[in-house]
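One structure, pasted below without further comment.
The complex appears here minus one protein chain, its other protein chains still in place.
Order as written gives the chain letters A, B and C; numbering starts at 1 within each chain.
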Amino acid sequence: MSSPIIVRGVPSVTENPVEIVERKGIGHPDSICDGVVEELSRLLSRHYMDEFGAILHYNVDKAVLAGGRVEVTFGNGRLLEPIYILIVGRATTEVIQNGSVRRVPIGSLVMDAVYGRIERNFRFLRREHVVVDYKIRPGSADLVGMYESRSEVPLSNDTSIGVGFRPFSPTEKVVYEIEKMLNSREFKERYPAVGEDIKVMGVRNRDKLKITVAMATIAMYVHTIDEYVELKEKIRDIILDKFSSEVPYELEVHVNTADVLEKGLAYLTITGTSAEHGDDGQVGRGNRVNGLITPYRPMSLEAAAGKNPVSHVGKIYNVVANDIARRIYEETDAKEVNVRMVSQIGKPINQPQIVDIGIVGNADEGKIKSIVNEELEKLPDIRKKFLEEYIHVFRVFHSISRYSSFSSFFSTTKFFSGK
Amino acid sequence: MSSPIIVRGVPSVTENPVEIVERKGIGHPDSICDGVVEELSRLLSRHYMDEFGAILHYNVDKAVLAGGRVEVTFGNGRLLEPIYILIVGRATTEVIQNGSVRRVPIGSLVMDAVYGRIERNFRFLRREHVVVDYKIRPGSADLVGMYESRSEVPLSNDTSIGVGFRPFSPTEKVVYEIEKMLNSREFKERYPAVGEDIKVMGVRNRDKLKITVAMATIAMYVHTIDEYVELKEKIRDIILDKFSSEVPYELEVHVNTADVLEKGLAYLTITGTSAEHGDDGQVGRGNRVNGLITPYRPMSLEAAAGKNPVSHVGKIYNVVANDIARRIYEETDAKEVNVRMVSQIGKPINQPQIVDIGIVGNADEGKIKSIVNEELEKLPDIRKKFLEEYIHVFRVFHSISRYSSFSSFFSTTKFFSGK
Amino acid sequence: MSSPIIVRGVPSVTENPVEIVERKGIGHPDSICDGVVEELSRLLSRHYMDEFGAILHYNVDKAVLAGGRVEVTFGNGRLLEPIYILIVGRATTEVIQNGSVRRVPIGSLVMDAVYGRIERNFRFLRREHVVVDYKIRPGSADLVGMYESRSEVPLSNDTSIGVGFRPFSPTEKVVYEIEKMLNSREFKERYPAVGEDIKVMGVRNRDKLKITVAMATIAMYVHTIDEYVELKEKIRDIILDKFSSEVPYELEVHVNTADVLEKGLAYLTITGTSAEHGDDGQVGRGNRVNGLITPYRPMSLEAAAGKNPVSHVGKIYNVVANDIARRIYEETDAKEVNVRMVSQIGKPINQPQIVDIGIVGNADEGKIKSIVNEELEKLPDIRKKFLEEYIHVFRVFHSISRYSSFSSFFSTTKFFSGK
Partner (left out) sequence: MSSPIIVRGVPSVTENPVEIVERKGIGHPDSICDGVVEELSRLLSRHYMDEFGAILHYNVDKAVLAGGRVEVTFGNGRLLEPIYILIVGRATTEVIQNGSVRRVPIGSLVMDAVYGRIERNFRFLRREHVVVDYKIRPGSADLVGMYESRSEVPLSNDTSIGVGFRPFSPTEKVVYEIEKMLNSREFKERYPAVGEDIKVMGVRNRDKLKITVAMATIAMYVHTIDEYVELKEKIRDIILDKFSSEVPYELEVHVNTADVLEKGLAYLTITGTSAEHGDDGQVGRGNRVNGLITPYRPMSLEAAAGKNPVSHVGKIYNVVANDIARRIYEETDAKEVNVRMVSQIGKPINQPQIVDIGIVGNADEGKIKSIVNEELEKLPDIRKKFLEEYIHVFRVFHSISRYSSFSSFFSTTKFFSGK
């Protein structure tokens, strides 16, 4: 049964008089939650593949982070209360094979996911700053049932919508790139005082683009209010220098506008994230799978992070919709492409109810449909993408260098070798 | 300083070939989370007003629900593991006035919020089914600083966007109304077997509207698979009867499509919610403030529930944008209205960066702008709306009758009277 | 194989120049912990018997109570933070029988145990004052192994010692009786201001017996400092009246000696227990199984509460040692009797390593040994005692009337009846 594919013209997002674009950086409390459960999802998938030859049922797309408490001042600081992260979900924790029970080291996988992510994404946030707990219970029998016939195409777990578009508008591009730059390894080496919790907001009103950067700083590297002001100005100048010519708009940049410097209120942190003091987080409240929040674009509310890549369409369709949009944009004459895919619960994942393609400009409808059909055919194998690379979800990874070797740590989930 | 107001023509949502609309009912795990923190927000606001004459700093817009575990079959069931809810946030818990410390009964307010909501929204979910905990710490000093000059207009806590539209399309209307009907007191009296966890999804493909209802049933009232099938058919027929003539589309209705009846897999519950077994929840992952999820409309990702109504624009602007849309729709010739409001952090809440109005049809721009300005002027008083009524957030309330008197319970936060 | 029984003369405890005796009343935080896990133990045992025909492996002898926080003054008070109880242990939660899994409603049993105990033992402590959570995981395979051959005598789970003695000395008797009186239903009806958290300490120095009573009062019934002082004096007088003639010592009674009345510091509570504010608790830190703490007597450190009555000698032997002491005291000419029994891990519970009997006065050694052997023979059936009555552990039960019917609540663990 082939799915109905609709192709239609839509207005360009750049013709809107207004655009609003936001990106929460890797150190934002919501991004931490997303990153942690997506890492756990990947570790779980790999573990199931390695030990059972198939990705078993799980869903770990819920987590909450309660911010800690610190005392911090220029050049100085200490932790009063640690950050607390609770991961919530379902997973297959026992498998009965050939009459004996085989267990899944869920606790080790959680610890590896959280501490692994923290160690890779932060320079100054350490294990002793974070209390980790989890409530991951065995799944319900009926959902498990859906995984039974594994040779066939998996069935959609829900009626859900996936959304994607290409290309990024100039506003989107610059918001995205600013955070990537500020959180790159090179930048951190040059400006170690810039923390990992960076939120970039772009508001375009016709031909004026106002960028607001909320950027944690590392108190250990900022010893006085003058150094702090200097740093803010430096960052603003770097952004203006690098991005003014990349957007066809008048660019204005503001850094840490909530400061009240006359009262000594500055965005100082010990660890690089506002999660250390006062800011809480949850999964699914931050960037969409393309790395942005774009209220002037179609968006899905689905939290992709932590979901199972086999049949959870809230994850899969959002990634595939972006893939389809990219291919149509690259392989046809379309100037802009929007893709919305609607699953139907209980049907094979490669049979969406509707694939709705919005096009700016003219493009060959036949070519578009054949791209869609090719991607749908590849759908049953998409889980591999999530196993091998995980750049697709949140696009927040790998930007910080690994300051510490991590290999010894990971061994907790492995059987250590005998004699 | 007056805010820039943009008025512009936009295409009608009903002209789209496709529409997707979802509503999570009051018993859905995400709705429980939203409901609980919004109730807590209201209780906190009232408490601060009563005891301190002003709404002090708080933000309780994070919570996670870990689903419980049950054994359930036709006519029968029991709880194996309770539901667990963790509420996370910040609040002012101590106020130093005239040299002495006054404390806020945060624990009692949390218990009242959770158990109060459960008792009002559910018939069979009871206190002993739910473990409640909270991590609500004192807020950071700088955020508290923003509340200081209380006689003035509060300052926006964030750069954020609020979204609203009017009127509901026929698809939106029918999705919304179906859940309201199924969860109404009258309906529950007639069909007590219908649980409170009801998710309605509408997918319109041109002139075909397919409604999918996922509806928990109460095992105690469903004794056999035949009764179950009969109930599903009855509900489908009622929906078709009542709504076929209300939409200009061919209406198709499916109930509980994930059932596998030949294996005995049916959507049975003890308590009326899937949270009892396997389904987890979070704040901000369900309905927007208009009660719907509408990926074919502009949407805000902001979680309104639990936020402070004084200065949290992620809450206020979403409500006001809907109010403005409603007034423009009612008071001008506009056929449809979209409103997007962008705040700027640190500026008075009645001075948004942009108010962007999309209009279908012709409407008097001057009239529109004066409506916007009137609503902006009223903004500083909006907190009262959240205190007196709370129909604005999620629109999920009051639909279930109060089976138990609740007055005695609420007294835990009050000083009991002396002699 | 018969166990070695040693019978020997020992000095009388009343001849000591000093005696120290303590009793923590039913409302003390440690007693709450003991009571809650012992109740859970009883519910678990019954459940296993009813559903599986045998008491399966469990051990729930750990719990911690974190005191809440209140604001309280004469005539008035409110809860700021609830009490938190975490129950920790092991239990069999799944049984595979005839190829299908049968589950144990551990969560419901915990809720029933905690809330049931609270409702029976307190008048003003309510469910919304207490957050309950539990970490009860499946037991280790090797311990489970010990239960396999159920037709035989269970094997001791540990090398452990049980201690008992008879009769109570006059000091022990009066300490024990004072708490029983103050926490009796009749007394509470007459003096409702007396809370349930009552600690009685008796220190005898030769012929002077000083009784110190630390007694929570109910703020709602104590409106002024004068009423409070009056109540303390009344209680002191009642104790002197009733017990002066019952002890051959000069009796001195002090009530609430930690008060600092000139600063308004009095032992006021909302709920009747110090657990509401500042006082934490644990299992096994309060009364021994005879209801007393007696550092001038032999004592076992074992926490009896929460242990499994089948093979946990830390529970069984303490009860049996008291039974043996009682019988020897009643059936022979012994004036006082001490009993110490030592188990050996992995051997049948009716084959202790040693039974060591200390006797004051002369008694027929043959008769003593036959009593011991009779009780050892009955040991395999002792579990029934714990199922049917639970007066043996802590002796803290039944003293407060059941103000509320509790029957509806308990149904959560039962399958409710069908049509």
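One rule holds for everything that comes next: a residue touches a chain if its C-beta (ideal position, glycine included) is under 8 Å from a C-beta of that chain, and two chains touch if they have at least 3 such contacts.
Everything numeric in this text was worked out from a predicted model, so none of it was measured.
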Chains in view touching the one left out: A, C
Sole contact to the chain not displayed, among C:Gly35, C:Gly75, C:Gly89 or C:Gly195: C:Gly89
Absent-chain interface as seen on subunit A, which is shown: 68-69, 71, 74-82, 84, 103-108, 111-112, 115, 126-129, 131-133, 220, 223, 409, 412-419
Hidden partner interface residues of subunit C, rising order: 4, 6, 8, 11, 17-18, 20, 59, 62-67, 69, 81, 84, 86, 88-90, 135, 137-143, 145, 159, 161, 163, 201, 203, 205, 210, 212, 257-258, 260, 263, 265, 277-278, 280-285, 293, 295-296, 298-301, 303, 340, 342, 345-346, 353-354, 356
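The working rule: only the chains that are shown with their structure count from here on.
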Chain-level touch network, classified as line, ring, star, complete or other: line
Subunit A and subunit B: spacing of chain centres that average the CA atoms, whole Å: 25
Length of the line joining the C-alpha centres of subunit B and subunit C, rounded to whole Å: 47
Mean-CA-position distance for subunit C and subunit A (Å): 53
Numbers and ranges of subunit C residues touching at least 2 other chains: none
